[in-house]
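With one protein chain withheld, the remaining protein chains of the complex are depicted in position.
Moving on, here comes chain A:
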Amino acid sequence: MSAPERFLERLTQRRADDPSWVAARRQAGAARFEAMGFPTRRDEAWKYTDVRRIAEGDFALATDATFDGAHFEAQRLDIDAYRLVLVDGLFSAELSELEGLPDGVQVEALSQAVSANHEAVGGALGRLAGVDFSPFTALNTAFADEGAIVRLAPGVVVDKPIYVLLLSRAGGQAVMSHPRVLIEAGARSEATVIEHYSGEPEAANFTNVVTEVLLDRGAIINHYKLQEAALTDLHVASIHVDQSRDSRFNSYNLNLGGALVRTDLVTDLNGEGAEAAYNGLFFVQGRQHVDNHTLVNHNSPRTFSNENYKGVLDDRAHGVFNGKVFVKQDAQQIEAYQNNANLLLSDRAEIDTKPELVIYADDVKCSHGATTGQLDEDAVYALRSRGIDEPMARALLTLAFVGEVMDKVRLNVIAERVERAVAGRLPERFNLADLVETAEAIQEA
């Protein structure tokens, strides 16, 4: 049996009572996945990322959504939000908190939408993330029967963040999950949506998520993806964004966890005045592998994009950044800025970075660049001259490097979490958690 067949065989575990629109999607996804198979490093888009660990794995589907209470409290963000929780891909009503949603705001599990046979949801799903995008998108389409549906009526500004927490469990048979996130923002609506991947420390599961975000005229979505999966977890994600006129999409793609992580982020700027900001951070160590592929399509005139990705790599970690900006011929007077800066903390860490600009219009403002380097030695000296030893000086500067992206993060609870994680994950003698706490305390005083 081939690897795709082996994966698809698990489909028989799934219920047979899907509405017809769901069944048709599944079949299309399965057929496409079987035809494509898993990507190999001969595929340009997967040149630096070997997915054999996924293809050769044996992943069941979870059958229940129980999660240890203490772990849950430790993992979840301490934030006042509308919360929807999935455990190994299954919806947990018990851990979710969706009471009090304002009028015009729909947040529900995909299974609830399917049960209610919400055909509007069916019409939106897959509109952006076609099964041809990648074998993983096809695989997700074949399996996806759970996820989060967020729909905002025109003009609604959601008072609290919408927090989707996806947890991965440890122990027993490794499982796979194929969650689907759909965000449909009506004209001039506004919301912050958090996708948070976390779980038990020894979890070794495979998560394959697809997110679609549709922004109508003037809508604003702040999208946080905080990926703190276990260092043994496998994680593949694609995020597809479609922006109408004057809409704004702010992405914060923050990667700390995972053994093998691949994220594709694609935005289509389809209306004048549409604006996308991509803020990215990856901090990897050990033998972690993280691959970010981003694409911005400037399809309309006077559209704007600004991308800033930072990577910190230690030990034998491997990072990949492939950022592409595409400007259509009649997309005049656009502005596109892209930057990727990486910091290597070890001689054996590796980064493959490729910023690309493809421009067919002639009246544009574009810039791109990539830098990879070590820490600023003048700054190291300045700190040492105050009595701070060299390892500590380097730790402070690493935290500072990360801080440049974190300063853009408007949710303090996430900024602090990432800062603490970075501080705490530096070698022990570099541990700056205490400093971060003092700084927070003095600010609050």
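Side notes on the structure shown:
In this text, a residue touches a chain if its C-beta (ideal position, glycine included) is under 8 Å from a C-beta of that chain, and two chains touch if they have at least 3 such contacts; residues count from 1.
What we mean here is this: contacts and distances are computed from a predicted model.
The unshown chain of the complex is recorded in UniProt as "Fe-S cluster assembly ATPase SufC", chosen from "Heme exporter protein C", "Nitrate reductase subunit beta", "Fe-S cluster assembly ATPase SufC" or "ABC transporter permease subunit".
Set against the missing chain, the residues A:364, A:383 or A:409 yield one that touches it, A:383. Touching the omitted chain from chain A are residues 378-379, 381-390, 392, 396-397, 399-404, 432, 434-435, 437-439, 441-443, 445.
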